[in-house]
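Remarks on the structure that follows.
Every protein chain of the complex appears in place save one, which is left out.
Then we have subunit A:
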Amino acid sequence: MRACFAAALLCVAGSVSAQDRTDPRTAPPGALACSGCHGAGSDIPLRGLSTDEIESAMLEFRDGSRDATVMGRLAAGFDTSEIALIAAWIAAEGGDE
């Protein structure tokens, strides 16, 4: 189960330079919290994932079709449009923040 979950969000962890820093002011509601678990230093970073990959993962966590430990409980708190915005922002911003 863990392998499945990790593989779903696997990506190349890049180093974080000042140039890569996101502008937190453009974050849609909820998106700033993601980096608490998925920012630099994480085993499950979001950096490098596309909007579609993040969005479909969140939707599958939400409906339970993708195994999760905590993400199912968190994704359940967001509607489809919120998830789309968060996915787009994280993909556009590099996902390190």
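Keep in mind that, in the parts below, contacts are C-beta pairs under 8 Å (C-beta built on N, C-alpha and C of every residue); 3 or more make two chains touch, one makes a residue touch a chain; residues count from 1.
By our rule, contacts and distances are computed from a predicted model.
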| item | value |
| --- | --- |
| Hidden chain of the complex, named as in its UniProt record, picked from "Sulfide dehydrogenase [flavocytochrome c] flavoprotein chain", "Sarcosine oxidase gamma subunit", "Iron(III) transport system permease protein" or "Aspartyl/glutamyl-tRNA(Asn/Gln) amidotransferase subunit B" | "Sulfide dehydrogenase [flavocytochrome c] flavoprotein chain" |
| Those residues of subunit A which, in the complete complex, touch the missing chain | 1-2, 5, 18-30, 32-33, 35-44, 51, 69-70, 73-82, 84-85, 88-89, 92-94 |
